[in-house]
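Remarks on the structure that follows.
Entry: chain A
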Amino acid sequence: MDQRNFTYMFYGFAAAWVILAAYVLTLVARERRLAGQVESLKRMLEDREKK
Partner candidate 1 sequence: MREKILYVLGVAATLLLVRNLYVIFITLPDEQDQGAIYRIMFFHIPAWFVCFTAYFLAGVTSVLYLVKKQFKYDVFSVSAVEVGLAFTLIGLATGSIWARIIWGIWWTWDARLTWAFITCLLYAAYLMMRNMMDDASTRARFAAVVCTFAFTSVAITFKAIEWWRTQHPGPVLSLPGRSAGGTMDPEMEAALRLNYLALFVIAGVLIAVRMNQEKRLREVESLRRQVHAM
Partner candidate 2 sequence: MRFLRQTASIAAKDLRSELRTKDSLNAAGSFALVIIVLFSFMLDPTETQTVYELSGGLLWLVFAFAGALILNRSFARELPNDCLDMLVASPVSSSALFLGKATANFTLLLVVELVCLPVFGGMYNLSRWSTHLGPLLGVVVLGTWGVTVIGTMFSAITVNLRLRELMLPILVYPIMIPCLMAAMKLSTVLISGEAITGDDWIWLRLLIGFDIIFTSLSLLTVDFVLVS
């Protein structure tokens, strides 16, 4: 079996896993951003209610 075939097979699987991982990472990033936003907005609301 020629070597190229194996290399490309590896690329194929790598690509699939990388895309999957990249998507999971965007999910994580979004999760963080949302958590930050909720926190700061809640703080803002509390501050305003105190006044």
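As a selection rule, all candidates are chains of the complex that A comes from, given by their letters.
Quick note on the criterion: a residue touches a chain if its C-beta (ideal position, glycine included) is under 8 Å from a C-beta of that chain, and two chains touch if they have at least 3 such contacts; residues count from 1.
All figures in this text were calculated on a predicted structure; none of them were measured in a lab.
Colleague: With reference to the defined contact criterion, which of 1 or 2 touches chain A in this complex?
Modeller: Considering all copies, chain A is touched by candidate 1.
Colleague: What residues of chain A sit close enough to touch candidate 1 in their complex?
Modeller: Going by the criterion above, the answer is residues 1-2, 4-6, 8-9, 11-13, 15-16, 19-20, 23-24, 27, 30-31, 34-35, 37-38, 41-42, 44-45, 48.
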